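The complex is shown incomplete by one protein chain, all other protein chains being positioned as in the whole.
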Amino acid sequence: MGLPVPLSGVVPPLCTPLTPSGEVDTRSLGSLVEHVLAAGAHAVFVLGSSGETAYLDDARRRTALRAAVDAVAGRVPVLAGVVDMTTARVLDHARAAAALGADALVATAPFYTATHPVEVRDHFRRIRAGAGLPLIAYDIPSSVPTRLDAGILLPLAEDGTLAGLKDSSGDLGGLRRLLVALRRRGLDASFAVLTGSELAVDGALLAGAHGVVPGLGNVDPAGYVRLYEHARAGRWAEAAAEQDRLAALFALTGTGDLAGMSWSASALGGFKAALHLLGVIDCPATAAPQHPLPGAAVDAVRHHLAEAGLL
Amino acid sequence: MGLPVPLSGVVPPLCTPLTPSGEVDTRSLGSLVEHVLAAGAHAVFVLGSSGETAYLDDARRRTALRAAVDAVAGRVPVLAGVVDMTTARVLDHARAAAALGADALVATAPFYTATHPVEVRDHFRRIRAGAGLPLIAYDIPSSVPTRLDAGILLPLAEDGTLAGLKDSSGDLGGLRRLLVALRRRGLDASFAVLTGSELAVDGALLAGAHGVVPGLGNVDPAGYVRLYEHARAGRWAEAAAEQDRLAALFALTGTGDLAGMSWSASALGGFKAALHLLGVIDCPATAAPQHPLPGAAVDAVRHHLAEAGLL
Amino acid sequence: MGLPVPLSGVVPPLCTPLTPSGEVDTRSLGSLVEHVLAAGAHAVFVLGSSGETAYLDDARRRTALRAAVDAVAGRVPVLAGVVDMTTARVLDHARAAAALGADALVATAPFYTATHPVEVRDHFRRIRAGAGLPLIAYDIPSSVPTRLDAGILLPLAEDGTLAGLKDSSGDLGGLRRLLVALRRRGLDASFAVLTGSELAVDGALLAGAHGVVPGLGNVDPAGYVRLYEHARAGRWAEAAAEQDRLAALFALTGTGDLAGMSWSASALGGFKAALHLLGVIDCPATAAPQHPLPGAAVDAVRHHLAEAGLL
Partner (left out) sequence: MGLPVPLSGVVPPLCTPLTPSGEVDTRSLGSLVEHVLAAGAHAVFVLGSSGETAYLDDARRRTALRAAVDAVAGRVPVLAGVVDMTTARVLDHARAAAALGADALVATAPFYTATHPVEVRDHFRRIRAGAGLPLIAYDIPSSVPTRLDAGILLPLAEDGTLAGLKDSSGDLGGLRRLLVALRRRGLDASFAVLTGSELAVDGALLAGAHGVVPGLGNVDPAGYVRLYEHARAGRWAEAAAEQDRLAALFALTGTGDLAGMSWSASALGGFKAALHLLGVIDCPATAAPQHPLPGAAVDAVRHHLAEAGLL
């Protein structure tokens, strides 16, 4: 269906439901797609960090993307993560995603290896040219230390390489400077700035961001759509109140901490436990080697859902 | 004059004007105090990062604090930075600041050495008990890697050790979670959350922060006061527009990059060059071993001031 | 041919020669194999960091491994890097490497995502079980922040999951503590500690390390074999002198710094320029998006080779 220019609104980075044996549960993924589209999501992002992309082999990545494209069936754009270490590997994923019907790609700077701004720009240009789909840069310093600052992004916004940025840096000041610079150059109508900071969405929208890619939007997409609509209508106090409610709900990502799990297992396990408790997905398993949430943590997730009015 | 509970509003972290030979220029510091108070600042913060506290020996620190207390003359509260490696050293600064008339202290977690949350809490409790002044914790991960998260802060808010937080982490999501947790415990009326993220003030205030400690507020305190007043009155679009203007002005901190200077020399040199061009201070020198801004950078600062309507 | 227990000696992490169009140059890779085997290398490591594994798509990775296995033809063991983000992805590479005739695998801890020691141990156990080949853990904090310390490694040495460690951490003190702990448990005859610190090989061997995986060993494998033989024979002064010569030669990795390249492009470009100047490989190209070394840098590489007596 193509990508709106600029892309805007709520774009949940979909979890990838798994079966108990670790296969992609395409039925549950379809159910999750309905869950977020029924809430009014404006697009979906498959194979991001919330989608456990780091844990999925190529076959599972492709199964997940195919299932999401099928389930969405053209109702909203499908963004596909093409996360890999550097250009040639990303291009393999990009071509596969294009063949499977993705509407746009989301790629990080090179990682695992050292890189340089000149190389980073070249990397994005090669991906854009090689795959023929709109490309969104993904700034996620917790995974990829190389930051995508205005010095890297503006030339790529100007020459059309990039259609936008998913900013998971948490650095709202940097996002502000980028937005001011884009407006000055008349690029804010063609380059979308999407925040991944799910607890600062009201502030990011107030600063002019076009949309949000909230992991927690798997669990409560309607909350994020309300927040977005409040912001669009200038109802900032209501937007902030909705964000406060979602910030409290976010506690469901931290229930596994005491058990000595990774942050990933705790947070993604929390999302999936919530989706399981809500009846959206069949099995709350996360991919190996992440361990499952212990029962007490699942109880805490249930408590947070109830407190947020979702159960 | 004591500290309002909770402290709120615009609290510029004052630059420390120096003479060409590197002494504290108390006349210019007095002039800077008038500059920010005339604009409506609600308090001042002496000996923070913008005040080059890392560069000032004990004698200069005390000269600067005394001059600021004298110039303020009880019109607003004076917060004093007591930045040092660990407890005993901080306590020396704290007692000196109390004797010089500071109304509150601002201290970081221990640095240079490894520490642990149990020790960090003990550190703040000892400082609070030893100095007898309200204490604000200073989270500045660019200088002090140990983060002050809700797990460290909430017990100290509850037992009255801390009167607030200056959050220079840039992490607006974490600030949101802290604010939600404080409100839940009924602590938001006694514990002040002040953001040091000078380009995300509108978002921080929308999230419920009590105030802002903006380095750029040395240069344009009136802008920050307008931004704060817009936010207090619920004029969020106007607040965001003012923040946009200030974000553009912030470019004056980056003029020295090309010359191979440290970020500190460039940013603090930019603030001081601006204050010198505005006629507030007599000499734009920063403390050794920082090098002065080159002439072309000063020209760029002048350009940014003009563009922001300040010259 | 199987892996000696414990693996020991000089194991060059082979560069992956490329054609001007970026394909794997299998002829040059064969020539590089002869270059290092003629010098007395005890094994080869394909698809490590020096092999630009981060830059090679799956097809190129497999081409390179197949070519190396063919060229080595059973004369020494072939270790294959199976570098990817987490378990399922690594397992895909591991099965491919087994099918292509690798004698052992080299894998890192999970990266891109957060992880936990319990997960890291589970990760290695799954790879060991799934691929049926001896497994060597790869500690390379510049690429994978999760450190592989004794607490993670010792249980995996004890239960036979791991056949050894490639330690590219540069932390010789940690290596010493690991070696002491292995000897105490009687594991030093079954678990091989190989240092990747190519400028501290004499010290690592003196501490009891079993061997070395030196990137610079692509260029001067004979130097590393001499160093190893001196150490084995207790000729420590001669070993140190050889290491000093190699440390001077290592300057060929830094010739690109001035041109604003990444460390990777400069270092790997330096290795490849040297191999090209020595007549070992046909083309000095590194993989995109790395840029080629400029001419002046190639001249500097030539100078360093001459100074080291290699040209």
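Lettered A, B and C in written order, each chain numbered from 1.
In the analysis below, contacts are C-beta pairs under 8 Å (C-beta built on N, C-alpha and C of every residue); 3 or more make two chains touch, one makes a residue touch a chain.
For clarity, every value in this text was computed on a predicted model and none was experimentally measured.
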item	value
Omitted chain - touching chains that are shown	B, C
Contact with the hidden chain (one of B:T87, B:T161, B:S197 or B:N218)	B:T87
Residue of C:V180, C:C283 or C:L311 touching the missing chain in the full complex	C:V180
Residues of chain B (touch criterion as defined above) contacting the omitted chain	22, 49, 54-58, 60, 83, 85-89, 91-92, 110-116, 118-120, 122-123, 126, 142-144, 260-265, 287-291
Positions on chain C contacted by the hidden chain, ascending	170-174, 176-177, 179-180, 183-184, 197-200, 202-204, 206-208, 234, 236-237, 239-240, 243-244, 247-248, 250
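Basically, only the chains that are shown with their structure count from here on.
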item	value
Equivalent interface positions on chain A and chain B, same or different at half	same
Chain ID, smallest distance between chain and overall C-alpha centroids	A
Intercentroid distance (Cα basis), chain C paired with chain B, Å	48
Distance between chain centroids, defined by C-alpha means - chain A, chain B (Å)	34
Junction residues of chain C - those touching two or more other chains	none
